[in-house]
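Apart from one protein chain that is not included, each protein chain of the complex appears where it belongs.
As written, the chain order gives the labels A and B, with residue 1 at the start of each chain.
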Amino acid sequence: MEAEPLLRVSRLKKSFGGILAAYDLSFELRRGEFLGVIGPNGSGKTTLVNLITGFVKPNSGQVVFKAKDITGKMPYTIAGMGISRTFQMVRLFYNLPAYKNLIIPLCSSRSKKLWGGKYGERDDIAIDLLDDMGFERDSQVPYKVAGSLPHGYLKRLDLARALALRPEVLILDELFSGMSMSEVASTLPLLEKFNEEGLSIIMIEHRLRELFRVVDRVLVLNFGMKIADGAPAEVMNREEVKKAYLGIHIDLV
Amino acid sequence: MSLLIYGLINSVILALYTVGFSLCYGISGIANFSHGALYILSGFTAWNFLNAAGLPFYLAAVLSVMITAILGFLFYWVLLLRVRGIPLAELIVTFAAGMGMLELLTWKGFYGMRYSLPLFMKGGIEIGPVAIDFQRIFVVGTGVALVVFLWLFVHHTRVGLAFRAMAQNERTALSVGIESDWIGSLSMALGAALAATAAMVILPLGMMESSIGLEVLIYALAVAIVGGLESTLGMIVGSFIIGFGQIAAARYIGAKWMIIVPLAAIVLVLVVKPSGIFGKFKELEERV
Partner (left out) sequence: MAEAKVQRRRKRLDRGIKARTDTIFVIASKRDTLYLLLPRVLPVIALLILPLVLKGYWGKVLVFACMYGLLALSWDFMACCGLFSLGQALFFGMGAYIAGTLNHYFQIPPIITVPAATLGSGLLCAMLLGPVVRLKGVYFAMITLMLPLLLKKMIDTTGIFGGTHGLPSLSPFPSELVATYLAVVGFLACLFIFRRVINSDYGLVLRAIRDDDRAVMSGAINIYWRKIQAVFISGAVGGFAGALMTHHYQFLGLSTFALDYSILPVAAVALGGQGTFAGAAIGSLFLVPLSESLRALGGLRMAIYCGILIVSIIGLPEGIFHYMARKYHQFEKVVEVK
């Protein structure tokens, strides 16, 4: 275990006009951890992702990645350093074929470095990645225009796009929302496999049953503040957490 | 001392140029780049009423303002209707319309030293070492009146409120019953009328020619951008900055440098702080 955490977030604060979206947020992520982030709607989960990945600049606080301060850097710089993310509202290029969507991250200088010699065959790399995601290589699916694909495929395409950068930290923003049970069942083992191979994952989710099966640790947010941080079972028994999720019966069986 | 007076007069003239443009763009979100063309066109119209129809000046002026307002109204329905909502297309289409009109006027011979509108206030007074004619004082008075009118209209009337709603969020405005197209064309008409009014008081100070159209557009843009859109205070401050800047440049560097001040101001502001001094549209810079 390394002494220094891979990613450290300290006292992040962000307000949009009158709305305090994040307040005094701090946590650490160790290499190889699988961290879950949960909380009711509007608790600031997506803002947290935006703050870490540079899409939004914090009013105060710090984000340190691999001992370097990345607070407020441009999103492409942060992505180039190894933190990749998916979007809650899927952001793809709908008029391009599915595999062409992956060409764009594959054109970055990070990809050039990491994919090495294979860099010249970007089309092949894209088809390979999609194959891993369940877009059969032999079928028409990878070549179909992205806009014509069903929602579950789009979500996995977004995931493939994030993975094309071979990140060290992957942040997933409600990946499973809108996915069917079978799609979730086929994607979860994939995430577990990547996690075992060394990818650290931060996963924001509402589907707690599936989430708790894979995560080591869980962060609970409410109204922009962290109210709990620990193992799933322990955290879900806390009073504050139960109150935040007022009315939701959580069964961990 | 004279620097102060000339600077003041120049600033108010600039504000007059900008009022109509600011109403349209800053408040209703319509980029009307034919503003300058409408300005000079109203002068041309008034000249025709004066000389071809022999009407007294005040009648010619009023008619000209009305006609220009109608023209602005029509511009919306003919030009902007199809491209409403795409700011860039609005800009290009109105700019092309404006330039087209200006070229038409030039082609018909509307340049050179032949055209002017008569001064309607003769005589002048002396303030310290500076002699000012009454016309210029009238211009300053009109300028102040129009700016106050703009501020009151935008902040205190229902129609003005509707204009601002449109600029901020068209969908919501539509859903509360504000008719987008009607309001849009009204604001264009009002903007055109303000341009024409400014023309009626300012043009008598010099000769008319079609190249003034582009100049006025540049001035209006400069004032609006420097001061920040959707801010009446910004418009006032912007016009003073550029107004005094021009006079200072003319005094200390050379008269030819006057036109460079607004051009450089636009470029500088857009590079350094795009939303202008009092601008509330931060969206120019960062968006998620």
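One rule holds in what follows: a residue touches a chain if its C-beta (ideal position, glycine included) is under 8 Å from a C-beta of that chain, and two chains touch if they have at least 3 such contacts.
Treat the numbers as computed from the prediction; the structure is a model and nothing was measured.
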Original post:
Hey, which of A:21, A:130 or A:165 is the one touching the hidden chain?
Top reply: A:165
Subject >> Option touching the unshown chain, where A:21, A:48, A:79 or A:159 are the choices >> reply: A:79
Original post:
In the full complex, which of A:63, A:92 or A:129 touches the chain missing from this view?
Top reply: A:92
**OP:** Please pick, from B:63, B:130 or B:264, the residue that touches the omitted chain in the full complex.
**Re:** B:264
Subject >> For subunit B, residues in touch with the removed chain >> reply: 31, 79, 82-83, 87-89, 91-93, 95-97, 99-101, 103-104, 106-107, 218, 221, 225, 254, 256-257, 259-260, 263-264, 266-267, 270-271, 274, 283-285, 287-288
**OP:** May I ask you to list the residues on subunit A that touch the chain which is not drawn?
**Re:** 53, 55, 74-77, 79-80, 84-85, 87, 91-93, 95-96, 100, 103-111, 122, 161-162, 164-165
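In this section, only the chains that are shown with their structure count from here on.
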Original post:
subunit A to subunit B: how many Å between their CA centres?
Top reply: 50
